[in-house]
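One structure is given here, and the rest of the page talks about it.
Missing here is one protein chain; the remaining ones are kept as they sit in the complex.
Chain IDs A and B follow the sequence of writing; residue 1 opens each chain.
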Amino acid sequence: MTPLIEVRDLRFRYEDGTLALDGVNFTLGAGETVALLGPNGSGKTTFVLHLNGLLAGEGTVSVCGMHIDKAHLPAVRRKVGLVFQDADEQLFMPTVLEDVCYGPLNLGLDPKEALAAAERTLRQVGVEHARDKAPYHLSAGEKRRVALAGVLAMQPEILVLDEPTTFLDPPGRRALVEVLRGLPQAKLIVTHDVWLARALARRAVFFEHGRIVADGVLEDVLARFAWDPATA
Amino acid sequence: MHHAVLDRWSRGASLLHARDARMKVLLLLAFLVAVATTPGFAPAHWAIYGGAVLAGVALARLPLPAVLFRAAVVLPFSMAFAGFSLLAGDSSRACALVAKSYLSAAAVLVVAGSTPLPKLLRALERLRVPAFLVLVVQFLYRYLFVISEQAQHMRLAAESRGGWRFRLAAGAVAVLFARSYARAESVHRAMLARGFQGTVAVLAPQRAGWQDWALLAAGLAAVAVLRFGPELL
Partner (left out) sequence: MHIPDGMLATPVWLALDAAALPAVAWVARRAQREGEEARAPLLGVMGAFVFAAQMVNFPVGAGTSGHLVGSALLAITLGPAAAVVVMTAILAIQALVFQDGGVLALGANVTNMALVGVLAGYLPYYWWGGGRWRRAAIFLGGFFSVLVAAVLAVAELRLSGVRIPGAIWWITLGFFAITAVLEGAITVAVAGGLEALGVGRVREPVAARPRRLLVVAVAAALLAAVGALAASTHPDVLEKLIESLGLAARAGGR
């Protein structure tokens, strides 16, 4: 069984010289949901930006058996759907509908098909009422779900979410978890939200100083690093 | 924010809202040209133009007092120069400056208030305005509110810590610059993540219906009558 994602010895240094990733090894199997935990600045976001080729470091990153290189980028970006931490930066089109159609149109779907895909995923995440609204009229939770819809409309095999519950109120968090639970894709979730991690993931990896220092059952990782604020 | 009001109006519903934006743009241009080229002191003419604007406001179901108030934003500028003209003895020009600038602003307001900006931009693009420029305006409008809010927050934060000074303002604007630049890079990354490969594909454009063509024809005829009618009579 080819793993969905395979990362071998990934190293990455920013332009100013900071070493952000220091030899990361990671595999993701089909249908898995993994929580990425760790302190701020430990490299979690930098790591996920490598998974669809937005950043390129040393070492190898393979998605569905494909090495990430220039030739494979379009295919990789079809497979890996990345939901960014700041929804405002992800919803850059004038209306919700146009934004969700953006991905499908780029994949070469004709406008009718793109529209159908957009309407389907908007319904799937529960924001079809917002289809003609401008993004800045939406609440944080709605924006987050629209961003998710935009990614789902491309029918990825892997979903990567970077801090998806930031700025969400409790109902918003619950709504998001409900939606995510119903999705069949494998999921990688960068999060500080232990409640979210518990609701969705069985496995967790822990980042520290650009390395994965633990990879195992969520509860074990939480306990080992005293990461649950309720029990710390 | 000012543009929130116009944004709300433009998402309303009326006969005018439903029309193809290209027709509205062309009619607006025709009207503006008519007003601009009407020579001299012509109060009767201006009154007729005013009637046309009022009809537009009614057709678009816009709140009249608010529209009249908003259009007045041009008055400080035109009245200043009207004042200068009066001082120089040219009272007819003074009246013309005020009347024509106000009428023009109101006309733009009728169209902008009955057409969401993204639709307006799409229409301009189909009317051969360069796509790159339209795209820039589109992104500008999208992030205008977000960044303005950021600026306001910075101001509030500074004031609650003891006041707003020149130096502070410059520093805040510099930070705003840096954050905006970083935001632009993130937007670009988000575009790449969803398959951006150099051109921005768009949804199928609206096709013009018979009502749109009818509006264009009738509107252009009306503008011609408005402009040249009084002279012929």
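What we mean here is this: a contact is a pair of C-beta atoms (placed from the backbone, for glycine too) under 8 Å apart; a residue touches a chain by one contact, two chains touch by 3 or more.
Note that the structure is predicted; figures quoted are calculated from it, not measured.
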item: Among shown chains, those touching the left-out chain; value: B
item: Residue, one of B:L26, B:A58 or B:A184, that touches the chain absent here; value: B:A184
item: Residue of B:L144, B:A157, B:A204 or B:V225 touching the missing chain in the full complex; value: B:L144
item: Candidate in contact with the missing chain, chosen from B:A47, B:L64, B:L133 or B:L156; value: B:L133
item: Where the missing chain touches chain B, by residue; value: 2-3, 6, 28-29, 32-33, 35-37, 70-71, 73-74, 77-78, 81, 84-85, 87-88, 90, 93, 96-97, 99-105, 108-109, 112, 117, 120, 129-133, 135-144, 146-148, 150-151, 155, 164-167, 169-178, 180-181, 183-185, 187-188, 191, 196, 198-200
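Note that only the chains that are shown with their structure count from here on.
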item: Chain A and chain B, separation of their C-alpha mean positions in angstrom; value: 39
item: Residues of chain A defined as touching chain B within the complex; value: 49, 52, 54, 74, 77-78, 82, 84, 86, 88-90, 92-95, 97-98, 101-103, 105-107, 111-112, 114-115, 132, 134-136, 150-151, 154
item: Contact set on chain B toward chain A in their complex; value: 7, 11, 116-118, 121, 138-139, 141-143, 145-146, 183, 186-187, 189-197, 201-204
